[in-house]
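The structure is given below, and queries will be raised subsequently.
One protein chain omitted, others in place.
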Amino acid sequence: MHHDNTDAIRRLKTAEGHLRGVQRMLEEDAYCIDVIRQIQAVQSSLNKISALLLEQHLNSCVITAVRGEDPAERERVMKEIGDVFEAATRV
Amino acid sequence: MHHDNTDAIRRLKTAEGHLRGVQRMLEEDAYCIDVIRQIQAVQSSLNKISALLLEQHLNSCVITAVRGEDPAERERVMKEIGDVFEAATRV
Amino acid sequence: MHHDNTDAIRRLKTAEGHLRGVQRMLEEDAYCIDVIRQIQAVQSSLNKISALLLEQHLNSCVITAVRGEDPAERERVMKEIGDVFEAATRV
Partner (left out) sequence: MHHDNTDAIRRLKTAEGHLRGVQRMLEEDAYCIDVIRQIQAVQSSLNKISALLLEQHLNSCVITAVRGEDPAERERVMKEIGDVFEAATRV
């Protein structure tokens, strides 16, 4: 299924650049706690990106599967959402 | 919608008892780190309970809403899932 | 080491009561998402309690161990902090 991922891609580029900045901080012996704080900031951004992607998924692939004729497909998409939700509590 | 919540209720009772145990540890001046570890164990249990409840929700309320005639209802349930997913990354 | 755990104990009692409330919600067939939100609220409280306990631990046990004569004890308390920090990212 085709999605407009422009926003997510832009946000990922930003997170990628942020991580490059974190590497530079380490190369320049920045204070450890400052580095950890930046890593946590990147993690916040990644959480937000995951949430946007899930929202997009829910409003497209999931609706299609649930309204479709294949109960196995419906079951599969629901299980996947449950799995990524559980994983989200662990990262 | 009626659900069989027996398992979730049982697990919550266990988590509740676990928290009472943590209180006793504090009353008895247990080592702080041991107390934190027990709190983290309760956190894991709660994550699991949330995951089970979401799974149940996905396989009942969500399927009903998505297959239903009301697009506002469908939109509402999808937004709720996105919201609890995002919140899951923050607890 | 003796700590004044009054605040932490009070907060744990509140979290315990909150979990009892969540059980009642399930017994009364409350909407799944509302139940998950309450569980996430309890988890926020538990995160806060862990943070308070760690702060107390850092300002007592850890300072004592680090200023003490036993390098093994110092190493042990530092490793414990690292471990609960890593665990905190997974619950």
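Labels A, B and C are assigned to the chains in the order they are written; within every chain, residues are numbered from 1.
The definition used in the following text is that contacts are C-beta pairs under 8 Å (C-beta built on N, C-alpha and C of every residue); 3 or more make two chains touch, one makes a residue touch a chain.
Predicted model only: the values in this text are computed from it and were never measured.
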Quick one: which shown chains sit in contact with the chain that's not drawn? A, B, C
If you put the missing chain back, which residues of chain C would it touch? 47-48, 50-51, 54-55, 58-59, 62-63, 66-67, 74-75, 78-79, 81-82, 84-86, 88-91
If the missing chain were put back, which residues of chain B would it touch? 89-91
For chain A, which positions touch the chain that isn't shown here? 1-3, 5, 8-9, 12-13, 15-16, 19-20, 22-23, 26-27, 29, 31-33, 35-37, 39-40, 42-44, 46-47, 49-50, 53-54, 56-57, 61, 80-81, 84, 87-88, 91
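Keep this in mind: only the chains that are shown with their structure count from here on.
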Working from the CA atoms, figure out how many degrees chain B turns to land on chain C, in steps of 5. 180
For the pair chain A and chain C, the C-alpha centroid-to-centroid distance in angstrom is 27
How many angstrom lie between the centres of chain A and chain B, each centre taken as the mean Cα position? 21
Shared-interface residues of chain B (touching two or more other chains) are 47, 50, 54, 81, 84, 88, 91
